[in-house]
Structure formats: C-alpha cells, structure tokens
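Structure first, commentary second.
Note that this complex is displayed minus one protein chain, with the remaining chains in position.
Entry: chain A
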Amino acid sequence: MANPSNKKTAPKRNAASTTNPLSVWWNQQASAIKFSMERLWFNPVSTWITLAAIAIALSLPTSLHLLLKNMQTLTADKREVPTITLFLKQSVAEQQAKDRAELLSEMPEIDNVRVVTREEALADFRKITGFAQTLETLDENPLPHVLILTPRLSLLGDLEMDVEGLSKKLKAFPEVDDVQIDVEWVQRLRGILRIAERIVLVVSILLGLTVLLVVGNTIRLDIENRKEEIRVTQLIGATNAYIRRPFIYNGIWLGLFGGVLSLVIVHVALLFLVEPVTKLANLYGSTFILSGIDVFMTLKILLASSLLGIIGSWLAVGRYLWQSDDAIKD
C-alpha cells in the first residue's frame, strides 16, 4: 500500500499526487517567496545591515566603471581628436596638394583631410603679432602647403593603429617633405585606460566575492537559527529542494535589493558631482556631460547581484544539507 517503490498501489488519498505538477510547482514557489519575504521583513535590522554591506561592496566597482567610462568619452571628444600634419615640399603646387589630399582621404586609416595652402598659412601667421614685421622683410612666402589629416583613431574604438607604419607610408609620397604626428599621447592614454580597465575588473571580482561571502554568511546564520525547523520538516518528508528553496529566494532578495540600493548610492554620488564637473568642463570650453548609468547597465548590475545572491545562498544551504546528510547516515 505504501510501497515506496510503486505509486500505483497507493490509494489516491494523497492529494498532492493527484494535483497537476505545474500547480504543485507554483504553490511551492509561492509559499517559499512569501516566507522568505516575511523573514526579511521581520528581521529589519539584520536585513538592512546586510543590504548596506552588499550595496557598498557593489557601488565601488560601479563607480569606478563610471569614472572610466567618463574618461573614455572625455578623451574621445571630437575636438580633441589627434592629427597628423604633412608638410609638403616647396615645389609642390596648390593643385598637386589638393589632388594628393583627395587621394589620401580615400585611405582607410584616414578620416578626413584638410588642405591649408601656403597663402592661408601666411595669413594666419600675419595675425600673430610679432611675426607680421618679420614676414614683410621676406620677398617670398617661405611656407609650404600643409595637409592636416585626421586619422580614424578613437579611444573607444578597438582599431589598433600602427602609427609608425602610417607615418612611413605618408613619408614615401613624393610631395611630402615632413610628417609630424600628434597621436602618440592618445595611444599612451589608451594604454593607461586599458590598465585602468583591468584594475576595475579585478576590483569588481574581489567585491563580487565579498557580496558572495556576505550573502553566504547571512544565510548560514539564518540556517543556524532554523536548524530545529529544518530538522522537523525533514522528519515529515521535506525534500532538500524544499528546504533549499526559501533560502535561495532569500539570497535573491538580498542580492537584488542590495543591487538596487547600490544604484541609489551611485546616483546620489553622481548628482553630487554633476555641478562641479559641468563648471570645470565650461572652463575648458568643453560640452562634456557626466554620463550616468543607462538602462542596460542597470539591468546588468541587478542581474549580477541577484546571481551572486543565489550562488551565495546555494553554497550556504548546500554545505548545511551535505553535513546533515552525513549526520543522518550513521
């Protein structure tokens, strides 16, 4: 009748075996969700302490990431794009210079080319006080035509540019006298930013582990407090999955709400920064705007923190069930 191996012989008295499995599943989830929420709600002090610890741990990598992102957009500002200056030979005529400019702008590495004729250059020089008189003494314009190239190089782009190669290539053109490159600093900065990215990654991993430990320890203490309850439910037929469920939800809530709280912290910090940053940017004549957390990043943070919560609680419950399994064995 209660033959454990054969359900068919058992009389249909056990309603759980006659209800459909989907509703069984849902009822179990619902009661675990309700129960875990209540646990959080009725232990406000420990809940808030845990949430604060998680939020602080999460807000540090988030703000570092934002800082980095802002620096990248700052250096990628259009006006700041570095240039390559080609000084053409004196013998080169204006039309030749223009033709060369046309050809250069077809090159994939080059974004655009501007021609500064020697007349324009001279006019510019005249404007600079002190030079005007010097220039009067010359009977001929000593300035060459100049091409100003903007390479396709941005700090955010992943296009790795071989500046040396490009420079050699440009120098090889017959009209070109000299090449002056102003992009090394960008590459250096890009290198620095890349290191900074790595640092942010390492910090994120370490603080992610912290969140894992905080959640794991909170759940471990919770299990410790509810040992008797777990034992009783095991005595009346609770599966490991049933015992695990409310703790997993508990972990999800801690991770999720901790994530939300960390977003609040970062947003407040940003608000605090917006005004002085805008002022500073104005001083530099820049239209730079401090960029915040977008929807995509928000979702990513919440997903990551919930996942950390799940893993943390899973480890804590798993350890307990593993130990109690051993205890029952003897």
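Everything below uses one rule, namely that a residue touches a chain if its C-beta (ideal position, glycine included) is under 8 Å from a C-beta of that chain, and two chains touch if they have at least 3 such contacts; residues count from 1.
Here is the rule we use: contacts and distances are computed from a predicted model.
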{"item": "Protein name, per the UniProt record, of whichever chain is missing from view (\"Cytochrome c oxidase subunit 1\", \"Pyruvate dehydrogenase E1 component beta subunit\", \"Cell division ATP-binding protein FtsE\" or \"ABC transporter\")", "value": "\"Cell division ATP-binding protein FtsE\""}
{"item": "From A:Ser46, A:Gln180, A:Thr239 or A:Asn282, residue that would touch the chain that is not displayed", "value": "A:Thr239"}
{"item": "Residue among A:Asp124, A:Glu229 or A:Glu275 that touches the chain left out of view", "value": "A:Glu229"}
{"item": "Which of A:Ser23, A:Gln95 or A:Gln323 contacts the chain that the document leaves out", "value": "A:Ser23"}
{"item": "Chain A residues that touch the omitted chain in the full complex", "value": "1-6, 9-11, 13-16, 19, 23-28, 31, 228-229, 232-240, 242, 325, 330"}
